[in-house]
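This structure is in structure tokens; I'll ask about it shortly.
For this view, one protein chain was removed and the others were kept in their places.
And now, chain A:
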Amino acid sequence: MSAGLNPPVTAARRRLSDRQKDLIQTFAALGSLVALVAAFSLTSGAFLSLGNGMSIGLQVTSIALLGIGATVVIIAGGIDLSVGSVLALAGVVAALCVKELGLPVPLAMLAGIGVGGVCGLVNGLVVTRLKLPPFIATLGMMLIARGLALQLTGARAVSGLGEAFGELGNGALLRLVRVGEDGFPEVLFPGIPYPVLLMAVIALAVAFGLRRSVLGRHVYAVGSNAEAARLSGVAVGRVVTLTYVLSGLLAGLTGCVLMSRLVTAQPNEGVMYELDAIASAVIGGTSLAGGVGTISGTVIGAFVIGILRNGLNMNGVSAFTQQIIIGLVILLTVWIDQLRNRR
């Protein structure tokens, strides 16, 4: 037992390793992201191109937007399984508003987002008023919203929506195009896609709100100890409901973005997306027990998932193997996170 004979040395060594451990874990998600990018750049020449970066960005947007909602819900101690279905319903409603009611596109999309918000409100009320467990409440909504989307469209895709409907999903800010000598347009700078821009703005806004606002503080308090929060005068029911509304609104927005990209509304869009959303939050350090989590972590988590998918695709890894790998990554990151919380 050298530990007993030489305490100062052991203590010093321990402190150092403790600090290192903390450092490693703080950057675990970010580090694995960098490692992934490096590995894929080596194995696939096309990975590190501007075009691919753009498509990763777009892929990540939907995971991140849903993930932000999932993070807030989970921090407050809940879970939202309905977002994949809600996004389909929202997209379908937006498309039908354009096609059947002839509403202008922005208004139609607001209606779609609004539908998402209403679904979230229902989730929130079922959880806080009827006191159903969040898992059950949102599982119900998952089936209901999907059923509604299929019903409204007769299970068929809604197409022929016009160019304006595709603007949100395919347009970009600061896109520089020059008409070349041969008469064909030449893209000088592809610009920042609107979805990516939206994601960045929303991520910053929600992160700021969680960190700095009274409401954000209440979200953490409710997830950490709902009873203590209630006895401190926090309107627990209202806070919880709001988290589901936010998740619903973001699902609605994601639905509009996705359908706009395809310029077609698919009632079958977004199946299992809720799991990607939850996974991105968990990889980013959000604890399913509530009370812990950050938006920056979730965005990193979304990138980890998006880049894994994209890179594995480019390397010709089959979809089945991809699932296995992503499953392992989730287990690994959560395990590392648990290590940090041990003694």
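Points worth noting:
Going forward, a residue touches a chain if its C-beta (ideal position, glycine included) is under 8 Å from a C-beta of that chain, and two chains touch if they have at least 3 such contacts; residues count from 1.
Just so we're on the same page, contacts and distances are computed from a predicted model.
Per its UniProt record, the hidden chain corresponds to "Sugar ABC transporter ATP-binding protein" from the list "L-lactate dehydrogenase complex protein LldE", "Acetolactate synthase", "Protein-arginine kinase" or "Sugar ABC transporter ATP-binding protein".
Among A:Ser41, A:Ser55 or A:Ser213, only A:Ser213 touches the chain that is left out of the view. Touch with the chain omitted from the figure is made, among A:Leu275, A:Val292, A:Met314 or A:Ile336, by A:Val292.
Residue A:Ser224 is the one among A:Asn52, A:Asn170 or A:Ser224 that touches the chain not shown.
Residue A:Ser232 is the one among A:Ser232, A:Asn268 or A:Gln338 that touches the chain not shown.
Contacts to the hidden chain, counted on chain A, fall at residues 1, 3-4, 6-7, 10-11, 14-15, 18-19, 22, 212-215, 217-218, 220-221, 224-225, 227-235, 291-292, 343.
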